[in-house]
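Attaching a single structure in structure tokens format; questions to follow.
Note that this complex is displayed minus one protein chain, with the remaining chains in position.
Per-chain numbering from 1; labels A and B assigned in written order.
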Amino acid sequence: MREVAVIGIGMTEFGELWNRSFRDLVAEAGMQAILDAGIEGDEIDAMFIGGMSSGRFIGQEHVGSLAVEVAGLEDLHIPSIRVEAACASGGVAMHQGFLAVASGMYDVVVVGGAEKMTDVVGAEATNILASAADREWESFFGVTFPGLYALMARYHMQKYGTTQEQLASVAVKNHYNGSLNPKAQFKRRISVEDVLRSPMVAEPLHLLDCSPITDGAAAAVIVPLEKAKEYTDKVVKIMASAVATDTLSLHGRKSFDSIPAAYHAAQRAYKMAGVEAKDIDVAEVHDCFTIAEIMAIEDLGFVERGKGGKATEEGLTSLEGEIPVNTSGGLKSKGHPVGATGVAQINEIVMQLRGEAGERQVKDARIGLTHNVGGSGGTAVVHILGVI
Amino acid sequence: MGVARYWREIPVRYNLIGNRCSVCGKIYFPPRAICPTCRRKSIGKMEEYKLSGKGTVESFTIIHVPPPEFEGKAPYAVALIKMEEGWYLTGEIVDCPLDEIHIGMKVEACLRRIQEDGKKGAIYYGYKFRNAGD
Partner (left out) sequence: MAAIVGYGAYVPRYRIKAEEIARMWGKEASSIKSGLNIFEKSVPSMDEDTATISVEAARRAIKASKINPKEIGAIYVGSESHPYAVKPTATIVAEAIEATPELTAADYEFACKAGTAGMQNCIALVETGMIKYGMAIGADVSQAAPGDALEYAASAGGAAFIIGKEGIAKINATVSFTTDTPDFWRREGEPYPGHGERFTGEPAYFRHVMGAAKMLMERMGTSPSDYDYAVFHQPNGKFPLRVAKKLGFEKEKVEAGLLCPIIGNTYSGSTMLGLAAVLDVAKPGERIFAVSYGSGAGSDAFDITVMDSINAYPRQEIRKMLEEKVYVDYATYMKFRREFK
């Protein structure tokens, strides 16, 4: 297995992008990444595109082929493959791309993720997102996606004493970070009171505990490490790429206050990279809801099980903290175009490791981690990247 | 939801028919094709098993922003329920003031309307849970 590196990244702004279609988003992110990588179109050997549900959001399947047409690469007749794992589609697409290069079969691979969520009305978007959960035995009964995380939140609060204020502190931190990110959907800073006063969505989660509906796309170009220097000085190595799964339904799991798939993906990633949790300098985690970030930092081993709420409240994961988490603003503030998120996380970590994160820059960031989860925890992907 | 998809699961939705692995004895709901513990050994050895309908609330939430099929019904409570037989499922809690629902509460299944396919489509019934008294 060859080693793999990221040589280019690209990302649209995230938000309600009325004037841009799914195709526009794919084109923009892809072009940015290719220019950043300094490669020619005809060097691309394969593409992997992550997307949760373009079929239901815009009535379009067969996205692999669509991406080729959008990119004008049809005469190359390259493999272009759509990858789906609900909200982890982007991260899993990255994993597939990594495998493609590591295997030796392809040299230059473009990984992308895109979702256009605002072409349908809110209620329809909610319905589509519910297909990330168990349609027959969860969504059918009206539990909703926020409802599933709310069930985990209450369980976590009952078991460990996590408070609503601690949940809110995740959103406050991420909004602060997002205010420094020109591409974030929400650049407004908020307070704990703002979160607690926002309307209830599914108790105990308020509106501001939940990530939004967003349009956006992100892309990355990856090549074998041995060839990376031919393209750029700013080589970022993918030290680990790990995917783990669990039951689709929350009620089928062995744990209601953690995401075992994330824990296992992280363990595999740490082993593959030869590092431990304490070696991570910066991380992008899947904060689809505030409770998700609290469980994430516990699953990733940044903090002891049950202590995630308190740790966040005390600033462990702030920009100045011991382990800055979601410097981009996270899904909460940056936005969550479902299929794009996993690749957008890679974007942020690569920027951090290259020293290009501007006001959000974490000092001396050398090893970074991304954590992308599908549904209520049915799939989890962890990548570890590092500068060499 | 199409009628065929609903009809196929009627025994499960109306009567809580799960299944049991005859190799290890574990009970599952909804019924599973294969026992996750015994895996290959359980092929062909899963037998129908009807749950008693009794369980306790393991966690719950009150939904304020419902999906379109449940428009007008919020707020309502949904819970993770541990059934007597040891397995968990997800369901709505009814006939109980929302502020009295608590973790550890004993509940029992009852048949209620879950959804409809608009005004002209089929009506989908299924299990919900009411307070069984502590």
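Just so it is clear, a contact is a pair of C-beta atoms (placed from the backbone, for glycine too) under 8 Å apart; a residue touches a chain by one contact, two chains touch by 3 or more.
For clarity, every value in this text was computed on a predicted model and none was experimentally measured.
The undisplayed chain touches these shown chains across the complete complex, B.
Between the chain not shown and the residues B:5, B:73 or B:102, the one that touches is B:73. The missing chain, though absent from the display, is touched by one residue of B:5, B:41 or B:113; that residue is B:113.
Counting the whole complex, the residues of subunit B in touch with the unshown chain are 10-11, 14-15, 72-73, 94-95, 97, 110-114, 123, 125, 128.
By definition in this document, only the chains that are shown with their structure count from here on.
In this assembly, the C-alpha centroid of subunit A lies 31 Å from the C-alpha centroid of subunit B. Listing the residues of subunit A that touch subunit B in their complex gives 123-124, 126-127, 130, 134, 136-144, 146-147, 150-155, 158, 199-205, 249-252, 256. Residue ranges on subunit B touching subunit A, taken from their complex, read 1, 5, 9, 30, 58-71, 73, 76, 78-81, 88-92, 103, 114-115, 124, 126, 128.
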